[in-house]
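Right, I'll just put the structure down here and ask away after.
Each chain you see keeps its place in the complex, though not every chain is here.
Letters are used for the chains, namely A and B, taken in the order the chains are written, and counting of residues starts over at 1 for each.
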Amino acid sequence: MDFLFDFLTSIFVQFQSPTLGFLIGGMVIAALGSNLKIPNSIYQFIVFMLLMKIGIKGGIEIRGADLSAMFLPAVSTVIIGITIVLIGSFVFSLLPGIKREDGIATAGIFGAVSASTLAAAMVLLEEEAIFYEAWVPALYPFMDIPALILAIVLANIHLKKQNEGKDSKVDVWGIVKESLRGSALSALILGLSLGLLTNSESVLESFYEPLFRGFLSVLLLVMGMEAYARLNELRRVAYLYAVYAFIAPIMHGLMAFGIGYIAHVTVDFSPGGVILLSVMAASSSDISGPPTLRGAIPSANPSAYIGSSTSVGTPIAIAVCIPLFIALAKVVFDL
Amino acid sequence: MDFLFDFLTSIFVQFQSPTLGFLIGGMVIAALGSNLKIPNSIYQFIVFMLLMKIGIKGGIEIRGADLSAMFLPAVSTVIIGITIVLIGSFVFSLLPGIKREDGIATAGIFGAVSASTLAAAMVLLEEEAIFYEAWVPALYPFMDIPALILAIVLANIHLKKQNEGKDSKVDVWGIVKESLRGSALSALILGLSLGLLTNSESVLESFYEPLFRGFLSVLLLVMGMEAYARLNELRRVAYLYAVYAFIAPIMHGLMAFGIGYIAHVTVDFSPGGVILLSVMAASSSDISGPPTLRGAIPSANPSAYIGSSTSVGTPIAIAVCIPLFIALAKVVFDL
């Protein structure tokens, strides 16, 4: 009962969050036939701004981190992100009536990480006085960015195959290069490099960071308008996305818990770190994912991936996964 | 003498305000033949941003207000806003040489409310220790938004009639729907709904609010350039706008004072509340009005409505109406 109440509260809070509010607002005004338009040049610039911010922030966090201590956990984190996208894309490819790009993009968004879900878990650990290494939160770009890049490359391989016939040989390395040169990943990697190599804290804090939430609200408005127009593409398969979004966070988190446990045994990774790693894997991105995927896989339906992540995946990650992994850690590590 | 001095000081301060400075700056560089251009896509986005901010802020204020206590005053406020626009539009329709849209837009801007004039009155009331209910300032969107919507609908009805011949039947409800679907009112109402229904304080405070004054400065620059180009349309009728802008604030304020007095007698509305209601009615919008009207009635001449409001209406409201209504209240309510 308590669980159900927490879950419904979490959904209710999500619906009052301005993030989702702008998305739904966009859908509603599209449904009412509004003539509101965000000019395309503005939209392109907003996507650029969002991706630069995500990149710069990730770069600064990696720069500030103790890379020698976190090397093995970072490698594990990359592997978890990639595995989630590969499994998800494969699962969706088996389901009937799912468009390939939509499935790959949804798998990508579940491979990426929600910073706010992670923050919620950190608060809980501190309340319960469960220790974790200070660099653990800096692991998140190691899961987030490889997952999104992989999803984009997979989608581009699929689209290439579709265009040229199934049996044609696909130049995977060419597609990887092409994907990295696309405007979305270019901006993300440029930001990452600037964050890593320059003292970009001041420009991040004075410009990219404060404008982020606001530009994201405009992006979600645009994506809401588009999502409405493409909503009935999903009519027959929406329940499949809901089932995936319900099960996937728990599965991904358990897999990460196992890998974290191995790191605990081998390099003495803390129990708190294992919990946070599991929460990262369980969470799905509602910030970095949408602009990246929208910019890089325009043919994928945002109703599919944002809908799955924001309306089912995130409440499950917060209300089910966080308490579940803390409880599991208490048993396994005898806290 | 004191009054004249206050009035001229108020005009002088207005002219040094950056708001008017940008408007006049736009006119001057247009007069000097500058090639400066603000790209149209930027302009559209700026209007969107301004209207979202006005809407979200209004929505949050209504959400925070005690609607049961303020119900009757709120209804009165809506009625005052609508009456001002209807009377103004009618008066202008009788005057010779005034283009209908220009008259309707000017009536709309005098129906809308100036938040800074209202704030000036609140400061004075506090200095004189005159009590008013805390929710009174939250009445302003109830006057502002209906007045602007009504002006836009009236202008669209006029334009439709003009296009299709005077005798054609006009589908008023169709025009109302069309007006609400236009990009300006869509953004305003979307913002209002988001402010009412979601926790949009953080995105308002971190994005829409801090960018507001600046984007408004750019908008006024653009409107100044346009106003210059259309200034001589008004050459023969400018004195009519000046006379209206001189008389209207006093008349509107007195009307609101009478309605407020009735609310005082019937539901014990405070004397301070009556004064603030009168000041709202007397004030004309220099913030919410220009972007809304410019977005929704593009054929109306901004030299007419902004000129009337900013250069005559607002100084009269501040220097004449506020002291007048405070003095009147002292007599009527025996403060």
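A few comments on the model shown:
FYI, contacts are C-beta pairs under 8 Å (C-beta built on N, C-alpha and C of every residue); 3 or more make two chains touch, one makes a residue touch a chain.
Being a predicted model, the structure only gives us computed values, none of them experimental.
With respect to copy number, the whole complex recorded in this structure file holds 3 identical protein chains, 2 of which are shown.
By definition in this document, only the chains that are shown with their structure count from here on.
Each chain gets one centre point, the mean of its Cα atoms, and the points for subunit A and subunit B are 44 Å apart.
Remark: subunit B residues 39-42, 44-45, 48, 181-183, 186-187, 190, 193-194, 197-200, 202-203, 206-208, 210-211 touch subunit A in the complex. Of all the residues in subunit A, the ones that touch subunit B in their complex are 16-18, 20-22, 25, 28-29, 32-42, 210-211, 213-215, 217, 221.
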